[in-house]
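Heads up: the structure comes next, in structure tokens.
Heads up, one of the protein chains got dropped from this complex, but the rest are sitting where they should.
Naming follows writing order (A and B), and every chain is counted from residue 1.
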Amino acid sequence: MPVQVSSSPATSLAARFAQRQRVRARRERWLRGGLAFAAVLLGVLAVAMPLFLLASTRITPGWSETLLPLVAGSFKAAFYALSVAAPLALGAAIWCARFAAPRLRQLLKPLFELLEAVPVVVLGLVAALLLAPWLAQRVLALAIFVAALVPVLAASGALWQHAAPRRWQRALVGHEVGLSLPVLVLLAWAALVAGEAFATHVSAAIIQPQTPWNALVVGIMLGLAVMPTMFTLAEDALFAVPAEFALGAQALGATRWQALVHLLLPIAAPGIVAALLLGFSRALGETMIVLMASGNTPLLDASPLTGLRSIAANLALEAPEAAPGSEHYGLLLLSALLLFGLCLLLNALAEHVRGRLRRRLAGL
Amino acid sequence: MGLVLRLRRVTRRRDHGLWLAAGAVGLSLLALLVIVCVLLRQAALAFLPAPVAELRWHSNGIEQVLLAAVVEQDARELIVRASEWQRRGTGYQRIRRGDLVSLTWPADVMTWRLRDGRELHWRSAATSVHEAYAALLTQAPAGFSADPAGQVDIVAVNQLSTAGVVRIALQRAWLFVCSGPQAGAGVFPALVGTVVLVLLMSVLVMPLGVLLALWLHEYAGGRRSARILRAAMANLAGVPAVIYGLFGLVLFVDGIGGGLDALLAHKTPQWGGGGLLWSALTLALLTLPVVVVATEEGLGRVPDGLRQAALALGATRAETLWHVVLPVARPALLTALILAIARAAGEVAPLMLVGAVKYAPALPVDAEFPYLHLSRQFMHLGQSVYDLALTGSDAPRDTAQAYAAALLLLVVVVGLNAAAISVRNRLRERTRELST
Partner (left out) sequence: MSAVEVMPAQLLAGLELALQARGLSLDYADRRALDSVHLQVPSRRVTALIGPSGCGKSSLLRCFNRLNDEIAGCRVGGEILLFGDDVYAGAIAPPELRRRVGMVFQKPNPFPQSIVDNVAFGLRLAGIRSRLELDDRVEAALRATGLWHEVRDRLAASALQLSAGQQQRLVIARALAVEPEVLLMDEPASMLDPISTLRFEELVVALRERYSVLLVTHNMQQAARVADYTAFLHAGRLLEFDTTDHIFTNPRLRETEDYITGRMRETPLR
């Protein structure tokens, strides 16, 4: 086999490379410099953000009276949002990661990702114009629904396992959600009917909200908004635990649920805690839903039946009108800084906890 | 007693937690379904032609007659919308049930919808538009005049077939998407504003985000500075959007913009107010972590063998990146871009602070030099949803349109996200191909 590489050595390649060497080296330096510049720029921005807010804040004598209801409002909204989102997200994550048929999981994951992408202003719109007036008349039905949810679901499941033919049961493994859907719809219908029936009962008057735009509505919608984020994080944590653990436990006679609770949940616990922290942080900072559906009244109480005004919503309402440099402006920036610090703290904490999960999983 | 014991034994042995977890999935899915259905239904209400009733009722002993569409009704009263002869939103009336004598749906009612969103109702058995218009002039109050060219549609509204209703609704929906608010209804300027804003933001964020990701992944590696920057990025991603808005307001609008105005000695603030550029910059900051994370993930999927092959051939780092790594990672860049756009398109809170307004007199792009007006205030789809819903002057119609705008926004954002997800999945398959 003849080996003759170049048939046209006008100038040898080595000479050409030598000619271009300086240009190429310069390009390399430029890229390196450009990249480092971008990195420095971002670093500066990350530092500049809180510093900028800090530089413009001003503490005026009555700051605590103004800020306290706002802080309380933010926490109130986030608390109710989390009490809606946490059970939904964690339950869904547990089921998706450990019980769902692989096909169904592949379908559900993108569905939750799309739910995460729904613009919050759309959710805010539905909450403010439809859910709030509708729910104001049906708080009793909601209470009945929530109270009956757990027993009814558990009972229907137990009944199914006890009474349904083996063949049906086997077909439903991994698709239990199919059974829960009709149960939920029936329960919702029953709760509405019951709510109507007891509308004149004395308990209905106690839980009649003072305004349609209250923390309950905010909690439900905000909960739906932050739920997908928490779901994704918790699901990833649970799914990352090797399946052999659960199989081993089941081989010893534990049910699938027992294997989950006693083995998998403790391992994945940091991921779940991180999901809760990040969900809380997102709920604290979410603006549009609170702005549209909370009534924006600065109150200092924890009742779900009254309105609230959060830091974020207050910023969106007042910042465009505040004159730069005024006391009002300074106070707004102070509240923003407070919110920024809170969210940063929660994020850093969540990141720390997730790091622990990663180390734990790496050790397995 | 025996039954209770048996039930208890059954429930103790089985795993009911599993059913609760399945219930959580079911409840989430139901909520999603309900929200989508509600949005679809409410948005459809904005476009479906409402049948027009002839109402007769007593008011202070005098019998009144009115042609009107019924907007709302309950056990005590009706709210109806009659012809709007002067302005949009002026035809609403409240009628007590007790006063009502009769409510009929005459077949010969014509409804004329004008370009400015007004609706006129009158009775005419005419077959041509001209005759119908002549009949309208006889029934209109004195001083009324309207340009027949300004019509959107004239229909015999009570005689429409289902196909006709759908046709009219689609026609009106199309008009809603491509006309402006000065014509009574329409989100065209908001749509243009959103698109221009998002494009400008992409132009700003993509180079910076990709550069950062390249530095983090290809140069800095596990260095201390890279770790710090990654941590900063993770924290930036968790900062509430409204804080970005405030940051944009303080830094861009009041700081840089105000400074520019002072420097150029503008009498009226030109850069010192909210505007397109400041909004785009704010959104670029907001989406930077998204771009960096997605790009870095894509770079991580480029097989190391390719990098080494290029280096071993004598390519510099820069050449390796440019000729080998970036082309392979191109779908990842696309994913990053789409994710950033999807995030930015749905964000409203920061824009309320830095430039989106309820009504902007001019589009941010036009045929006049310099074509793209960076300092102009603009309208935004998300902002329109908020304004139409809470501050509309013609509440029943505006809220319906708010739903329509929300549906449009939802379709755009969810469509973009679905695109990103599918591109990402295809990318994963391709890199799997590459690495086998």
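What we mean here is this: a contact is a pair of C-beta atoms (placed from the backbone, for glycine too) under 8 Å apart; a residue touches a chain by one contact, two chains touch by 3 or more.
None of the values given here were measured: they were computed from a predicted structure.
Check B:L311, B:L334 or B:A419 against the missing chain and you find that the one touching it is B:L311. Although one chain is not shown, part of chain B still touches it, namely residues 221-222, 303, 305-316, 319, 323-324, 327-328, 433-434. Although one chain is not drawn, its touching partners on chain A can still be listed: residues 1-8, 10, 12-14, 16-21, 24-25.
FYI, only the chains that are shown with their structure count from here on.
Distance from the chain A centre to the chain B centre is 21 Å, each centre being the mean of its Cα atoms.
Against chain B, the residues of chain A that register as touching in their complex are 17, 24-25, 27-28, 30-32, 34-36, 38-39, 41-43, 45-46, 48-49, 52-53, 56, 87-92, 94-96, 99-100, 108, 110-115, 117-126, 128-130, 149-150, 153-158, 161-162, 176-177, 179-181, 183-185, 224, 227, 231, 255-258, 260-261, 278, 281-282, 284-288, 291-292, 312, 315-316, 319-320, 324, 332-333, 336, 339-340, 343-344, 346-348, 350-351. Partner chain A is touched in their complex by these residues of chain B: 7, 10-11, 13-32, 35, 38-39, 42, 208, 211-212, 214-216, 219-220, 225, 228-229, 231-243, 245-247, 249-251, 254-255, 258, 274, 285, 288, 314, 316-319, 321, 342, 345-349, 352-353, 382, 385-386, 389-390, 399, 402-403, 406, 409-410, 413-414, 416-418, 421.
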